[in-house]
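Each remark here refers to the structure printed beneath this line.
For chain A:
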Amino acid sequence: MVIAIGFEGSANKLGIGIIKDGEVLSNPRHTYITPPGQGFLPRDTAKHHQKHALDILRKALDEAKVTPSDIDVVCYTKGPGMGAPLVSTALVARTVAQLWRKPIIGFLNPYQPSDIEMGRLITGADNPTVLYVSGGNTQVIAYSQRRYRIFGETIDIAVGNCLDRFARVLKLSNDPSPGYNIEQLAKNGKKFLELPYTVKGMDVSFSGLLSYIEEKAPELVEKGEYTPEDLCFSLQETVFAMLIEITERAMAHCGSQEVLIVGGVGCNKRLQEMMGKMAEERGAKLYATDERFCIDNGAMIAQAGWEMYKSGQTTPLKDTFCTQR
Partner candidate 1 sequence: MSSKTLIKQGAEAKLYSATFHGRPCIVKERFKKSYRHPSLDQSLTNQRIKSEVRALLRSRMNGVRTPTVYFVDLETSQICMEEIRDSVTVRDYIMSVQKSQSLEDSIVQLKPLGRKIGETLAVLHQNNIVHGDLTTSNMLLQSDPMNLNLVMIDFGLSHFENLAEDKGVDLYVLERAILSTHPNSDEFFSEILDSYTQSNPGSADVIAKLDEVRMRGRKRTMVG
Partner candidate 2 sequence: MKGLFEATLLKTSLILDPFQVIVAVNKAVHQQKINKMMTKTVHSEILFSLSPRKNISNAFKTFGMGDKDTSVFVAILNDHDKSTMSVIQNLIKGRQVDPYQVSELTNLQSIKEVYNLSETELSVSNTLDAVVSRIASKDIVQV
């Protein structure tokens, strides 16, 4: 039996999760919320993480009903992400590891291709095509020629970034996240607005679509032609269709019959539903996407660390640095 605790703070969420042999015992989070229409700055985000770290740690231990002595390994994200928040979070992880005298494991975001093997281990999927969608990443990764390769990706901005920027146009709340609020509004959208749809080979581009809708949205809403709900709905339908399309292309290309969505945007229910339909039509299997596979949480990090710890790897304290790239 191995119990791992994971610290994740590479962006505006601070999450600490505890995992016992693949089971999530606790996974509390706190998100740095900026006023509607604003993004978050590294310095303020780091301050947020510093302020809430101890409360969340307490919560994680209490919910999991474990004491520090039960924990076998401390895990944290080295990067990529924003420097100041990463360092603040790593500091907490290093401190508790030394305080509790536990081994520490620091690693790069587990769904970077070099480490994606971990995703396979976690899900039990044999040869999955992975759609990795978050605020900073939009990639389709699949197994070919004996290693994981990026088959498709955005050639400009990431999908999460596109959604967040549109949320700012509509002045949606950042609580709990702009993407979540778009998802909620989209549920009540009815009228579909046709938006630029850009798929090139297995790559996608969102910048044309974003500037189009940024420019049109205020006027369309003001004139009463489309409600904000309609626009969120149309945006989601369009960008997700693009993502599913390139995922399907990669699957067809590699002959893959398994698909997995990871990353923050992967929590979107509509995206999961669309992916499920695509998989069903191809006779393929969609692996359940739960919070462990969304990057921005501690349980994910604990899970990945748990795998490494079991295989005998830990990180010497001198190597417990962070990297933005």
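Some points to look at:
Operating definition for what follows: a residue touches a chain if its C-beta (ideal position, glycine included) is under 8 Å from a C-beta of that chain, and two chains touch if they have at least 3 such contacts; residues count from 1.
A word on the picks: all candidates are chains of the complex that A comes from, given by their letters.
Remember, predicted model here, so these are calculated numbers, not experimental data.
Within this complex, the numbered candidate that touches chain A among 1 or 2 is 1. Partner candidate 1 is touched in their complex by these residues of chain A: 10-11, 39-40, 80-82, 134-137, 144-145, 149-151, 153-158, 160-161, 164, 192, 194, 197, 199-203, 237-238, 241, 244-245, 248-249, 251-253, 264, 273-275, 277-278, 281, 324.
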